[in-house]
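Note that one protein chain is taken out, while the other chains of the complex remain in position.
This part shows chain A:
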Amino acid sequence: MDVTVSVNGEQHRLDIEPRRTLADALREDLGLTGTHLGCEHGVCGACTVLVDGEPARACLMFAVQADGCSVTTVEGLAGDDGTLHPVQEAFVAHHGLQCGFCTPGMLISALHLLETDPDPSRETIRAEMSGNICRCTGYTGIVDAVEAASSTMRDASRPPDRP
C-alpha cells in the first residue's frame, strides 16, 4: 500500500504492507533506528514519537495510518548543525541516561510535556513520564533533566529585559 509520510520534515513515499508498524517502517524502511523498540505492545514507551505534534507509540500504529501525517523522531531533535536540543543537553548534563535504550522515548515524551506545560512540578514530570519505562531505573536523573530543561527552555523563550 502506498503511504506518503513526512518524517523530521522530509517527505517519504513508501510501498508498505498494512501490518508493518510505524516503528518498523521508521527503523527498517527509513533507516531511522533512533526510535527503539522494547516491548512491541505498547507498555514500555521506548518507541514514542510525535505524530502531527502529539505523542504516540509507534508500535501501536500501523505505518499506513500515518499516511499524510508529519512524524518527529529523536533524529529530528538536534539542529541541522548537530547542536543538541535543550532537552538532550539536559539529559547529558543531569545523567538522564545510563544504557540509553529508553532515551529516545523519554526525550520525545519530555519534549511534549514541556511544550504543553512549560513549568511542571517534579510530581507532574513523574506522572507525565510514567508511560516510559527505564530498566536502569535511572528515574531521578531523568526527572532532574526534565526539570532543568524546563528552566532552560523557559529562559530561552522569555523576551529580553528592557535596559
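Keep in mind that, in the parts below, a contact is a pair of C-beta atoms (placed from the backbone, for glycine too) under 8 Å apart; a residue touches a chain by one contact, two chains touch by 3 or more; residues count from 1.
In this text, contacts and distances are computed from a predicted model.
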| With one chain of the assembly withheld, which option in "Carbohydrate ABC transporter permease", "Na(+)-translocating NADH-quinone reductase subunit D", "Xanthine dehydrogenase family protein subunit M" or "Putative zinc finger protein" matches that chain's UniProt protein name? | "Xanthine dehydrogenase family protein subunit M"
| request: Decide which residue listed in A:G9, A:G42, A:G100 or A:P118 touches the omitted chain of the complex. | output: A:G42
| query | Which of these, A:A25, A:A56 or A:L114, touches the one chain of the complex that we don't see? | reply | A:A56
| Where the missing chain touches chain A, by residue | 1, 17-19, 21, 24, 39-43, 45, 48, 54-57, 59-62, 64-65, 109, 112-113, 127-128, 130-132
